[in-house]
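Taking it in order: structure first as structure tokens, then the write-up.
Note that this complex is displayed minus one protein chain, with the remaining chains in position.
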Amino acid sequence: MPTSFPDVGSIEGPLLEVEDLRTQFRTPRGLVRAVDGVSLSLPRGRTLGVVGESGSGKTVLTRSIMGLLPGSNVQRSGTVRFVGHDLTTMSPTELRDVWGMQIAMIFQDPMTALNPVVRVGRQITESLRLRAGFDRRGAQETAVALMRSVGISSPERRLRAYPHELSGGMRQRVMIAIALACGPKLLLADEPTTGLDVTVQAQILDLLAEQQRERHMGMILVTHDLGVVANRTDEIVVMYAGRVVERAPTAELFAHTRMPYTEALLRSIPRLSEPSHSRLRAIPGRPPDLAANLTGCRFAPRCPYVQDRCRQEEPPLRTAGQGHEFRCWYPVGSAEGDSALARNVAARVPAALAFTGTPVRDTAPAVSPTTAGTTAQGAQGS
Amino acid sequence: MARYIGIRLGQLVFISFLISLTAFLLVHLLPGDPTTTILGPYDTPSARAELLKQLGLNKPLYHQYWTWIVNVLHGQLGEAFTTKQTVSNILAVALPIDIELMIVSSIIALVVAIPLALVSALRPNRLFDRSSTTSTLGMLALPPFVAGPLLVLIFAVSLHWVPATGFDRLSAGIGPNLKSVILPSIVLSFGSIAVYFRLLRADLISTLQEDFVTMARSKGLSTPYILFRHVLRPSSFSLLAAAGLSIGSLFSGAFVVEVLFQMPGVGYQLVNHIYARDYLVVQGLALVAAVAFVVINFVADFLLTVLDPRVRRA
Partner (left out) sequence: MPDPAHDLPVLAPNIGYPGSAADLAEATAGITAAGPTRARRPLGPVFWVSAGWVLFMILLAVLAPVLPLTNPSTQNYSAVNAGPSIHHLMGTDDLGRDLLSRVIFGSRPSLVIGFFPVVIGLLLGGFAGLLAGYRGGVADGVLNAVSFVILAFPALLAIMVVEQFWQPVALSKLTIMFAVVATPLLFRIIRATTLSFANREFVVAARALGARTNRILLRELLPNVVPAAMAFALIAVATAIVTEGALAFLGLSIRLPNPSLGNIINEGVNNNLLQSNPYIAVWPSLYIFVILTALNLMADRLRSAFEIRDVKL
């Protein structure tokens, strides 16, 4: 019995509510906790940005929200409520009804996400015919209209093309057309612009924004690139090692960053205003191994503000007013944070030195074990 | 596309030439000659010399080869010493049997292997998959000369469901025809089933891990649809290559089956004429069999380019 969903216009309450979502993979190395207790909420018609580096769990997050995980060796817990219906308790058939029609996903790499031996036109029309009940003619016309609306020129001709015959940007537009075909209420865009030329990136993002406005969709934009979400999201969630480490409305996040990781991400964006040959401010070190038992704050080994407490106790999500949450004992811009940073620079903690740009001298004494990060990888970014 | 076909045809011709050379040399370079067989009790040195001259066997090798090839290209493959039947005639009678065997055994192999592979690939390493893999592995250990006698023992000798030997032509009715063909076809299909199953299963499993399958699922498409319209085609390349090899090999390798079941196909004729050391017929039949193999693989290759648009550019 298919669940019925109200029209986009008449939705009250949040479009999507995720509570304590956890996804774990059983691997030969152990239990990998890719998503470790993520909660978020998305009202209708708004855009949420999810930012994190590779391995932060952001892709697994989108798949977990949709329920599109591989069958074996995966455990998922928590609730995902879409327009009030809990997706985690639905049967596979009910879930299939939701996919495509209510929630759609845009994948990262259109070259692998499109079937290379099926014509592009059919990859659009099959949703229309099998899910939205169009007949062959209607599906073709709708597909052409869709392609035109996403900015593909000569759509009638392109219908018969194979994916490898199109450029990267055009393939991504096709993906967007496929995702929008059945008029979903929620769009999960997983790194939609990675791998595209910069100019094309802007076009694609503009396109997504425009479609979202016209269709009143909710959108989750997943990326590792803060620049992408800067002007195009209403709220941003920053993920690290499977957890949410900061969440705020976009403007607030950029203006009053609290979590050192977010600050480091912001600083790592190269700016045209800087002189050429400036050193890139990469974040030293690597994300932690998600299969290991992690104690304390997960960012501690790479954090310029790290103190003993950080290594022993993981900070909980605390509010800073106006829907701003963060997870840090010594947040950026606070008195404790500033003094922590100063202490670390004096103690020659490598992450702090890299952060402030202080050169590391070869004759410097070895850092004492009580204040140094245990896995400092040196001043170079990894 | 036309250029590609042209190149492949050129390769085909070249290989056929090589094959004809091989077929010729194999027979002619070996010690001993067919005169002893033909002459039988009338074997005297002078009779031998006379026969050699008559058969043109005293001419230099390249001359003999050239004569033979020219004849072949004119459609004259030679004739048997003893029966004086032309090779073309032998072929005309024997070929339909092989074709029927090929069709029936291929159908059996595909009808068994494809569903098994589909279900196994959807739930790998579960019970169904493990038992399918094991039983098809068992089929690999049952070559025709083992499986044949065993199946004959069970179905023909004990149960009397089908005749043990002989081939009933279609003209005698479809029932007897199928009955005479079913057992040899099953025996022939064993090896193919094993290979088709394992190839298809492996390809299906790897295709099912591709991103476009996840994407298709995210569109809410049903599993059967995804399997048949998205997954099967890209996964069938190895299968097609293997099918080409299997079918092609039938024309030059079903000896055991044809001899065991007394089906007078090309293999049967070849074997008998080898026994009789009738070199001309052996040459001719071997040439036809080997060229058939190569042609079938060429066709399989061609179909591969049709199925996979990415290869078409080559």
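Just so it is clear, A and B label the chains in written order, and each chain counts residues from 1 on its own.
Note that a residue touches a chain if its C-beta (ideal position, glycine included) is under 8 Å from a C-beta of that chain, and two chains touch if they have at least 3 such contacts.
Being a predicted model, the structure only gives us computed values, none of them experimental.
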item: Contact with the hidden chain (one of B:A80, B:L118, B:L199 or B:A216); value: B:L199
item: Identified contact with the non-displayed chain, of B:G220, B:G248 or B:G265; value: B:G248
item: Contact partner of the left-out chain, one of B:V27, B:V72 or B:M215; value: B:V27
item: Contact residue for the chain not shown (choose from B:L61, B:A92 or B:A141); value: B:A141
item: Where the missing chain touches chain B, by residue; value: 11-12, 15, 18-19, 22-23, 26-27, 30-32, 105, 137-138, 140-146, 148-150, 152-153, 157, 164, 188, 191-192, 194-195, 198-199, 202-203, 209, 238, 241-242, 244-246, 248-250, 252-256, 259-260, 270-271, 274-275, 277, 279, 282, 286, 289-290, 293-294, 297-298, 301
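We take it that only the chains that are shown with their structure count from here on.
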item: Rounded Å distance between chain A and chain B, as computed from the means of their C-alpha atoms; value: 55
item: Parts of chain A lying in touch with chain B, wherever the complex brings them together; value: 66, 68, 96-101, 104-105, 107, 109, 112-118, 126-127, 130-131, 162, 164, 178
item: Touching residues on chain B, where the partner in the complex is chain A; value: 210-212, 214-222, 225, 229-230, 233-234, 307-310
